[in-house]
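A single protein chain has been omitted from the complex, and every remaining protein chain is retained in its original position.
Here is subunit A:
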């Protein structure tokens, strides 16, 4: 496991190890009880057949009952301890990832669908629970119990013990390998077709209006069915190899039992020991039964944790200076011969731009021309490859990111609104601000009348990602937050992207009006929405 990608993230802390050990011990005790129950019963019954005095059977009778109770009790302890430990590891993993991402996001996460990327990450992290509760713990419990059983049988009759050992070894090595291999092969065969069907379904739902309006439902469904047929055919083909691991496990357990019967029938042992040799392997079926499922799961868990690791391993996009200089007094921004990009490609090369304090600058360009990249550099989310950005004459590289962001603020097309009240969302920008200041910011962002009309006012919950607000309201709330933070330079990155034309135009007019004496840098691909008075200094990125 240490070699596994992502292990460092899901590694339990010292105290949690003890809980895991407790879960393991309880699990072995529970599974061991199940094996011992059958072994002792076999011994009891075969001995009883010789009709000995009842007294010598008292101990095994008590033992059988004890094992019967023990299995349930120990299993309960195992599950509690295991879940407690797994939830602790999950919490710690989440905290570690938050810490790592804090240094990487957003500049280090290239690509456009950052929201999707992070949402995916959250789901992937949950694989930690599966890793511990459904893979590592059950496999460890099965292996230890099976090993103990083998030891017991070797003591009774070495040859039969060795035969069972071979069966256990196959069940712990070849069975999981075969299961994982067939699952991976099926996945490889199906993945492509599944992707096609997913893409076709997504497109069909996204263009439902167009399809219905032009009476094309039948044509579209015919095309979708063709994709769907190919997926179903691929799934049917891979079905043939699906149950092989489980079938092999049945052969192992049955073979061990038969070996006990053959080897024990000619050995010099008592009838009771013989019965134990033949019947004990049957109990192993239950003990080892979870291994194929764990092997199948481990593929998904590894993939998920690998993705998480890859994400948090992204290089930190900005080197904080060892000795940051003091924040300059001046608020003018100057971009000189800026070259910046992700991976091998430069997104911007040789860009120069002068933005004196209080100026209005509109920067236009199609999507992909580097507008958001420029915003990231201005916010010190991203480091230039060459050239420099000066704030009040001081190179941003000699300032800490937080220093820069105490002067430069940002409003993006998808401003994150937290699932809490309007008040809490605003206070984020200025902890402890009075209600008076909150209302002032809301009115400046032209959201005051709306909030005043809400039954709960400032204490209205906005919903997940602000779902209870319209797109325009969400952007205005984010803008009010930015105004409250009182930054001297405002970078607006496509603030109207998800709004309809009219709402976007109104928002931009209000943004420029409320900005007052601040410097405003607007990045947009829709210059036609910008009020005429703000369009004096424009620049086009290509």
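Following the convention adopted for this analysis, a residue touches a chain if its C-beta (ideal position, glycine included) is under 8 Å from a C-beta of that chain, and two chains touch if they have at least 3 such contacts; residues count from 1.
Here is the rule we go by: contacts and distances are computed from a predicted model.
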- [ ] Refer to UniProt and select, among "Protein translocase subunit SecD", "Branched-chain amino acid ABC transporter substrate-binding protein", "Thiol reductant ABC exporter subunit CydD" or "Trehalose transport system permease protein SugB", the name of the complex member that is left out.
- [x] "Thiol reductant ABC exporter subunit CydD"
Open item on the list: With the missing chain put back, one of A:203, A:310, A:354 or A:459 would touch it. Which one?
Closed with: A:203
Task: Absent-chain contact - pick from A:261, A:299 or A:390 - done: A:261
Task: Sole contact to the chain not displayed, among A:94, A:423 or A:535 - done: A:94
Open item on the list: Which candidate, A:33, A:145, A:309 or A:524, sits in contact with the chain we can't see?
Closed with: A:33
